[in-house]
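Heads up, one of the protein chains got dropped from this complex, but the rest are sitting where they should.
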Amino acid sequence: MATTAPPAEQTGWTKQDIKASRKANRKLHRKEHAWAAAFMAPPVIGWVAFLLFPMGFSIYASLTNWNGLGNMTFVGLDNYTRLIQDPYFWKALWNTVFYMIGIPIGLAISLALALALSRKIRGRTFFRTVYYIPVISSLAAIAILWQWAYNGDFGLVNQALDLIGIDGPNWLQDPTWSKPALIIMAVWKGLGYSTLLYLAAVQAVPRSLYEAASLDGASGWKRFTKITWPMVQPVTFFLVVTNIIAGSMIFTEINIMTPTGGPSWSTASLVWYVWNQAFRNLQMGYATAMALVLGILVLIVTAIQFRINRANEFSID
Amino acid sequence: MSLNANSARAASRALAGAGEPDQGRQAPQLKKRGLFQAKGATQESPRVNALLTVILSIGAVVMAAPLVWMVSTSLKTKDAVYALPPEWIPDPFVWDTYRRVFDDTYVLSGIKNSLIVAVSVTVVGTVFSSLAAFALAKLRLPGKNAIFLMLLSGMMVPFPTLMIPQFVMFSRIGWVDTLLPLIVPVILGNVIMIFFLRQYLHNVPDSLVEAAKIDGASYLKIFWTMIMPLIRPAVAAQFILWFMFVWNDYLAPIIYLNSPEKQTLQVVIANMNVQYATQRDYPLIMAASVISVIPILVVFLIFQRQIIESIALTGSKT
Partner (left out) sequence: MRRMKVAAAAATMVGALTLAACSAGDSNGNGSDEPDTSGGDAPNELTFMFRGGEYDKLAYETAIASFEEETGAEVTMIITDADQYATKLQAAIAGNKVPDVFYIEPAKMMGYVYAGVLADLTEYVEQDVIDNIWDFGVDAYRFNTETGERGNSSDPYYGLPKDVGPFGFGYNTVLFEKLGLEAPSADEPLTFDEFVALCQELTQDDELDYQTWGTGLNVTWNSQAFIWGAGADWISEDQKTVTVDTPEFAEALQWFADLGLVEGVTPSAEQAQTLDTYQRWMAGEIGFFPVAPWDIATYNAVAEENPDTFGYDVIPYPVANEGDDWATWLGSLGIAVSENSANKELAAQLAVYLSTDLDAQKILAENKVQIPNLIDYATGEWIETDAPAAGWPANTQAFLDIAQEKGRPLPGVWTYTPEWYDNFWIGIENVVDNGSQTATDFLAAKQTEMQQLLDQSWINADQAKVTG
């Protein structure tokens, strides 16, 4: 929120009046600052108490050759120079970034679903519940189901493709198709979650806006791009940021569906590699360094997103 | 935002209901007629609705598949699990598996422990998170965005690296084999929920808050009586998600909990996983998973009505 005192020419206030007004505002704001600080205190306390030490510990560990069991010996930036030269680090990073292709796809489908489900369709409630089921189902059940769905001959996916005349690939065994296979599964699993959030946002758009627009002769598409899309933009921003953060950590799906990192290591994500190095290869220091690099990359991407979003923001006055 | 007559007028206008066109946007242009052309007021075309119903139904089949699969597998024999093509209807039906699940004496205590953790975390944590979101979105505080980014950064460090030092920390204060490490760090606020509520609050006019402040309402009052009802759908949506996340978490409980009577449900389920043999007892795992899904479904069904229903302040929203 910008400065508070109106320009002098407008109201005829003197300079002293402005100064006094600003001082009064600051005093007023001090109370507000205090309350705001109090409200924000619990999460900050939690962060300081429970994240600060582990993060500090991790930073130190990344500068050692710790094997996770014994003592730590300082080795400076060795781990970092090592990961720059490690082809598997880059491959895992590439795989992780590749997985994020699913994000825009998923969001587009969810928004479409939310719009559909906010209309007066028969069985709305039923659909909303059913579409949410993958979100709450156990990952183990989903993993098994999709492993069979991706089966080369009997799998549901290839049988469906067969119906439209496409010869489906050997999904999980094929280095080219293994990642898309996991992306499809992730998009499908996350649909309910994004749809739910979009639904909440879409419902909050004032009907009067749509009415005013259609009275002016706007088509459905125009109403969407000019009203709906901007109004749900905060949710979109939220989903993109959180999905990128969560997507960078993708691990369990890979561990279950392709426990050895997939054909030619095509599915290994960075956190999966970190996990292996930490717990299988006794390379905790190195693993921590890789994890921190990932964290920093994500932080940079997120900060950029916040910048861009601030430029596009508008608020209702 | 200036505290002057203009904003007060704007506030009351917002409350009264006529939507103002945004200052910086163009008025909508005339467009060609098309399939989605509205007729006068925003009526919904029944043809479009019918088409959507069909599409949604097809999609629903795909979506419901895993739950159907879970239930179906839980009723199969061990070998039938691997049958190809996959069987959707078990033949023969094996009900015994569910009995075996409950025979494992720790399932009930597992449910109890999971409930303790999930309910305390989500209920209390939601209040803290909503307050924080309110402060972030509507109140003045220098550096609040930086603080927020700092909180968010806590999520960006991959968990394998944080797991061990956190365990070291908690073992030093003797919290291992208690539910405390699963509750205390998270109960103080969930960054994701804060983030989402902050976004959601963007669409709540600042003028409302300002007007209430002018009226002399305390911040807590503003929060409880004005803000909370407005963000109810968002809170409900995030509540479900948070509950589910806490309920399904197994990594932290496995590491911290040792005594069987302390373990949460997911740990109990994981322990049922006989892994020495090459074949896992999938019917047993699925049966336990089905049982574990029920509370989440219940929470979801209760709260999803909160999300869907129109917002209370009908004056400004319909």
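Note that the chains are named A and B in the order they appear, and that numbering of residues resets to 1 at the start of each chain.
To be clear about the criterion, a residue touches a chain if its C-beta (ideal position, glycine included) is under 8 Å from a C-beta of that chain, and two chains touch if they have at least 3 such contacts.
Note that this is a predicted model, so its numbers are computed, not measured.
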Exercise. Of A:Leu69, A:Ile164 or A:Ala311, which sits in contact with the chain we cannot see?
Worked result: A:Leu69
For this session: Among B:Val48, B:Val119 or B:Met150, choose the residue that contacts the chain missing from this document, as touch is defined above.
Result: B:Val119
Seminar exercise, completed: Full-complex touch with the removed chain, picking from B:Leu136, B:Met155 or B:Val267, is B:Val267
Exercise. Among the options A:Phe126, A:Phe154 or A:Trp229, which residue touches the chain absent from this view?
Worked result: A:Phe154
Problem set entry | Omitted-chain contact residue, chosen from B:Ile111, B:Met150 or B:Leu180 | B:Leu180
Exercise. Of B:Met163, B:Ala217 or B:Leu297, which sits in contact with the chain we cannot see?
Worked result: B:Met163
Problem set entry | Residue numbers in chain B that touch the chain omitted from display | 82, 84, 113, 116-117, 119-120, 123-124, 127, 163-164, 167-168, 170-172, 175-180, 183-184, 187, 224-225, 251, 254-255, 258-260, 262, 267, 270-271, 273-279
Exercise. What is the set of chain A residues that contact the non-displayed chain in the whole complex?
Worked result: 65, 67-73, 151-154, 170, 172-173, 260-261, 263-265, 279-283
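One rule holds in what follows: only the chains that are shown with their structure count from here on.
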Exercise. In their shared complex, at which residues does chain A touch chain B?
Worked result: 1-2, 4, 6, 29, 32-33, 35-37, 39-40, 42-47, 49-51, 53-55, 57-58, 61, 68, 113, 116-117, 119-138, 140-142, 144-145, 148, 151, 154, 188, 191-193, 196-197, 199-201, 203-204, 206-223, 226, 230-231, 234-235, 237-238, 241-242, 245, 248-249, 270-271, 274-275, 278-279, 284, 287-288, 291-292, 294-295, 298-299, 302-303, 306, 313-317
